[in-house]
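Taking it in order: structure first as structure tokens, then the write-up.
The complex is shown incomplete by one protein chain, all other protein chains being positioned as in the whole.
Up next, subunit A:
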Amino acid sequence: MPSSPSRILWFSAALVLALSAAAPASAQQSSSASELTTPEAFHEELVLKPLNDGSVYSHFQFTTHVGTTIDEEPFNGADSIFSHYSLFPRSVGQILQEFEVNELHLTFTQGRWHYDDWGYPLAPSAGTGVELSAWLKDDRKQVNANWKGLTNSLAGLFCASLNFIDDTITIEPKLSFRHEGLYNVHSATPPTSQKNSTSGSASQKLRYGSLPHENVCTENLTPWIKLLPCKSKAGIASLLKSHKLFDTRFYSMAIHVRPVCEDEECRVKSLELVQSITTVFDAVRNDGSYDWSMSGLFEREIRDTCPLATSSKVVLHLPQTTEYQAQYELVPYPPNDVLSYGSDENKELIAVYDLKSPEVLSPPEPFQISFKWDNTRPKMLRQLIPGVLTHRYFTGYGQERGGLSIEVHNNNLEDVKAIYLDTLPWFLKIYLHTFSVQLNGKELPNYNEIVKKMLYQPAVDRGRPAVLELGLILPAQSVLKFTISFDKVFLKYTEHPPDANRGFDVGYAVLTAYMPRDRGQIGYGGLDHLRNYQGRGADQVQHQLEAGDNNQLESVRVYTETLLLSLPTPDFSMPYNVITLTCTVISLFFGTIFNMMTRSLEVVEQASGKKKDAKGKEKAFVDQQEEQNNTSKDD
């Protein structure tokens, strides 16, 4: 284990390397690479960042690696690894193994990410609800069965309604949600090596599904915490207090599993499990002050690090003001000074606290950060203009038909490639001929220049959703608007949910934009950036950067709003009324008709008994019946 100062040094070097695409790798890298070839490793990290509107962004990331060290051994992802392991959670491992999962992304989100105010999140987070995507091996041609099994097992594991991701929701995107991780990049790029690779994309199938109305709460967090080696007993995870985490403006909890390479040639591969929690605290809400401290945000303290963790860090992004530098007080100041990277307007200042170092955390004393503005918070914080933004909304009113409008803003100075993916439930009858494109408010008669590719999968009633995928070129500094009309379907009354008059949630659309990495919003998209903090994968990033123009772009996923669709809803007291009324009428009829059929009214002879009344007659009839029954029994 290298001493902490050298690590920090290395860290800053890696950052500089990664982000300014400069000198070749230093000699220290090989030593750290060999250190990483241990079969299992666990890293924990907390990133804090004050946002422009006074909120505080926090991102917990726990990375577990389980890997092979032998070059030649074909890497089968989960298959071969889970014979013996200690840090990697067994429950996840077994699920991966059982359902032949190569890559898995599961995100629980509560709240919206406000791109306008907050920029892009440091690590990707999904739209509201639950999003699940997975690459499944197709060797045995049972992807659909495996997907079903996967959703059901994850539903059990995380106490969520993931099992509702059935055929009517599941899609297979053709352009979006490509393989992640350098392993796949590596294995996909040289076409010759594809033959040997058993996990090439040819034999894998992507499945994607989302539940927009799934609420995320403590019951999902608890099983998530259970997957951590130290649970929430020690280390950074001890800050996870659900009471505070769920009192935020945004909460996102994710689990990502993917195969990765540990070195440039991909001789050493491993399976990476990233667990992350992203929240945005409203620090201003309670007392109107922009100052904050870790204990104030989380109401807990870090008393020690997780003994199983290889690294344990707290990283703080310092706010950038345009007016003047550092008008704030940071306690404690990082022992190795503040690191800076990027240049001029894109300059970022970062304070790194290595909790494994005794300077930062000496066990009886808890680790604490407090952040105070000297006077008041300067108003002139550096403006964030997210490069690509998208919004989606319904148009029209009434319960018969409607329209869908999708706005895509490109604030970049150059054209940007993007892929738009929209899943629309089958009860929206979309008319593709009504698809139209407006550029900066003007209708485009021919939109081939903008919509390069258009994939559309029509919906099947009660079978599968409609999928619209657009390969787009967004012109520089433009607003694109797509509109499409639809009819609303009159559902069968049993198909309505219990709160029928609420309407149906139509899940978010995803725009994947390919933007240059150094656009001032560091780290958007891809976990690669965060891996830099851990001192891993920097050379791979470097490799990627050098590979060509295309790779310099980084994909950013922008999520649109979830929409509420109101379909024609019957008055549900009506069936009840009908049933009540029908039953009443039937019972009335039945009574009389049964009476008429079973009672025989006869004129009784005067002589046999003057006082016989109607009751007597009835009795006589019953007696007669009984007699008949008796005789039949005798027979």
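As a working rule, contacts are C-beta pairs under 8 Å (C-beta built on N, C-alpha and C of every residue); 3 or more make two chains touch, one makes a residue touch a chain; residues count from 1.
Note that contacts and distances are computed from a predicted model.
A.B. asks: Assign the chain not included in the display its UniProt protein name, restricting the answer to "Glycosyl phosphatidyl inositol protein transamidase complex subunit", "DNA replication complex GINS protein PSF3", "Ribosomal RNA-processing protein 42" or "Origin recognition complex subunit 2".
C.D. replies: "Glycosyl phosphatidyl inositol protein transamidase complex subunit"
A.B. asks: Pick out which of A:A476, A:L564 or A:V578 touches the chain that's been left out of the picture.
C.D. replies: Touching the chain that is not displayed is residue A:L564.
A.B. asks: Out of A:Y393, A:Y456, A:F490 or A:Y576, which touches the unshown chain?
C.D. replies: Answer from the full complex: A:Y393 touches the omitted chain.
A.B. asks: Decide which residue listed in A:G67, A:G93 or A:G129 touches the omitted chain of the complex.
C.D. replies: A:G129
A.B. asks: By the contact definition given up top, give the residues of subunit A that touch the hidden chain.
C.D. replies: Subunit A touches the chain not shown through residues 53, 110-112, 114, 116, 128-129, 212-213, 246-251, 282, 284-286, 391, 393-399, 403, 405, 499-503, 505, 561-564, 566, 569, 571.
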